[in-house]
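Just one protein chain is left out here, and the rest sit where they should.
Labels for the chains are A, B and C, by order of writing; each one numbers its residues from 1.
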Amino acid sequence: MELYNGSLDVKEIFGRWLDEEAESNYGAYIPFVGTIRAEDGIEALSFDIYEPVLRSWFDAWQQRAKERGAVVKMAHSIGDVPVHTSSYVSAVFSPKRRVALELIEEFVEDFKANAPIWKYDVKNGERIYAEDRSTPMDGSGLLA
Amino acid sequence: MELYNGSLDVKEIFGRWLDEEAESNYGAYIPFVGTIRAEDGIEALSFDIYEPVLRSWFDAWQQRAKERGAVVKMAHSIGDVPVHTSSYVSAVFSPKRRVALELIEEFVEDFKANAPIWKYDVKNGERIYAEDRSTPMDGSGLLA
Amino acid sequence: MVKVEFLGPIGKAPVEMEAKTLADVAEKLKEDGTVKEWLPKCAVALNDTMVSDLNTPLKDGDRISVLPPVCGG
Partner (left out) sequence: MVKVEFLGPIGKAPVEMEAKTLADVAEKLKEDGTVKEWLPKCAVALNDTMVSDLNTPLKDGDRISVLPPVCGG
């Protein structure tokens, strides 16, 4: 798991992960690259991350992937990421395509739902919590 | 659609596609990279392609993707591709992740079932049709 | 005359024949023992467009492709 301040160097990450697994005999490599869209007049998105819980979440996913013979990788930005640059890359390597296609979907969807990351629109230099696009994590409401 | 003799330069293709769509305002980019696994003592896989029908198949997919606001891209090898190098890269770009995740799965699965490409194991320099891993295309048996 | 070509691993040279429909082509191809075995698992293109109707009419110069099971990727 890799965290970076600001935009990701997507080509470097993609290529390095490819090289890391070049001799691992995986038949399928599926990265997912998330890029900031220009919409609603935003200049950038900005991210807060709670790293200890993100790391536990990712470690659990590595274990789940391993049980299916696969590997997952992930990189995410902290702080401001301008439009048309990337804040998120995740990837699955697996011997076969079916497992890779299933895992990348499950991994990305669970990431959206349960990775402890908070998103803010940046408009006129101001940070506004993207409440309408945010999802309560599994188990929310325990203290209510 | 890009066809190459021998192994694909995966990093070049990934990076160039990223650059091509850098200003297109897509939020999700999902490539699928297919790499030759070392198994059953093969040295390489080898591919025949019937380009006119492959091109029609790909054009139809471009249209299907366009109707969903997305773009598909594809590169494949012709001839011999040694183990641990790549013969296939396809990709989806889409504004949103759901469409991208759905399309990459449909695109790759339909590719496996209906792209007019024939695969051969290369053992001791000999080319052996991979009959057991091959799938009759939609509409097969018409002349039987 | 139409031309029939055999793609990928079938490994047979193209043949020319008289045929008014794909049904005529099917009938003639079944006379060749090796080709006959391939036919149940082969798809068909007419001038590079996939076809699915045996009654498809043919005209002089048409090109029919016989496509065996595929495995790209």
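The working rule: a residue touches a chain if its C-beta (ideal position, glycine included) is under 8 Å from a C-beta of that chain, and two chains touch if they have at least 3 such contacts.
Quantities reported herein were computed from a predicted structural model and do not represent experimental measurements.
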Shown chains touched by the chain that is not drawn here: A
For chain A, the residues touching the chain missing from this view: 34, 47-50, 52-53, 56, 76, 87-88, 108, 111-120, 129-131, 133-144
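We adopt the following convention: only the chains that are shown with their structure count from here on.
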Shared chain contacts [chain A and chain C, defined touch]: B
Central chain (by mean CA position): B
Centre-to-centre distance between chain B and chain A (centres being mean Cα positions), rounded to whole Å: 25
Junction residues of chain A - those touching two or more other chains: 97
Residues of chain C engaged with two or more neighbouring chains: 73
